[in-house]
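The structure under discussion appears below in the form of structure tokens.
Note that this complex is displayed minus one protein chain, with the remaining chains in position.
== chain A ==
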Amino acid sequence: MTRQLLRVTAHRLWGGVLVLWGALTVTFLALRAAPGDPVDTVLGPQVGASPQLRERISAELGLADPWWLQYLRSLVRPLTGDLGRSYQLAQDVGDVLASQLGPTAQLALAATGLAAAIAVVTATATAGRGGAVAAWVSGGELLAVSAPLFWVGLLLLSVFSFQLRWLPAAGAGGVAGLVLPAVTLALPLGGVMAQVLRGALDRTLEQPYVTTLRARGLSEVAVRLRHCLRHGAVPLITMGGWLVGDLLTGTVLVETVFARPGIGRTLVTAVIAKDFPVVTAVVLLAALLFLVINLLVDLVSLVVDPRLRQPGRAREAAR
């Protein structure tokens, strides 16, 4: 198994290099193609800057260099660990990200945990069972999946903050401030996960080994939790990369709606202001996160499903 793990990892690393290169290239092109001038960002609200000043700033930022030099620089710089300085905040991008990473990680982890809990509870409770309860739960999930995130956020805000006054409306103030954003982010995620999990559980419950388990005298709860959940988790794990993508987009919206500090909101302001170094760094971070998650997905799959570790294909082919 270890050899297989090493090979999977090596293969992934090479793929990862290509992905990072692609991500940087696309970001470079997109930022250059978008209208607007980064020099305005550096200048801020000062309107009457002289052409000389603008030129000097442009030269300092390296924006006056030929495009290929800028491109090469955008590729090489991150390798040396230099993410550059934010035009807008006049801070090292590394420091900007470091300060914003905490709140976003909190939000993302809380939402993921909540979504997983929603999925496991609703799916194991209703899989393989017909009837009104299952139909309602399934309908609720569909609603959670299809409702726009910002709308859900505003709805929760108006009910729980403005009317009931149970929870704060904005800011990163401790656990109470985390509840509404995390719920908003977790609902659609949990809906998708629950539907995938229930589909997998439905299929698993029809497998012959489940009959064996029941014939053994095992209780329904043990059948579902001890055996079927692991089978059901396989497609969920495979979806890991996609879920992280969803989570990232979600944080952008949620942090904006709830006015929370975090990577998502930083990205939005940076894109609007054409703050090249910040956008590039966030993209790089997201791409790295994707790589790590997908590598984890592969490794965890090997752990969960022993059949993937085996020379089973060769054996089967010999029949």
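Throughout what follows, contacts are C-beta pairs under 8 Å (C-beta built on N, C-alpha and C of every residue); 3 or more make two chains touch, one makes a residue touch a chain; residues count from 1.
Quick note on the criterion: contacts and distances are computed from a predicted model.
J.: What protein name does the UniProt record of the undisplayed chain give, "Regulator of SigK", "Peptide/nickel transport system ATP-binding protein", "ABC transporter" or "Sarcosine oxidase subunit delta"?
T.: The chain we cannot see is, by its UniProt record, "Peptide/nickel transport system ATP-binding protein".
J.: Touching the left-out chain: which of A:15, A:36 or A:306?
T.: Only one of A:15, A:36 or A:306 touches the chain omitted from view, namely A:306.
J.: I'm checking contacts with the chain that's been left out. Which of A:85, A:231 or A:265 qualifies?
T.: A:231
J.: For chain A, which positions touch the chain that isn't shown here?
T.: These residues of chain A touch the chain that is not shown: 3-4, 130, 207-209, 211-219, 226-227, 230-231, 304-307, 310-315, 317-319.
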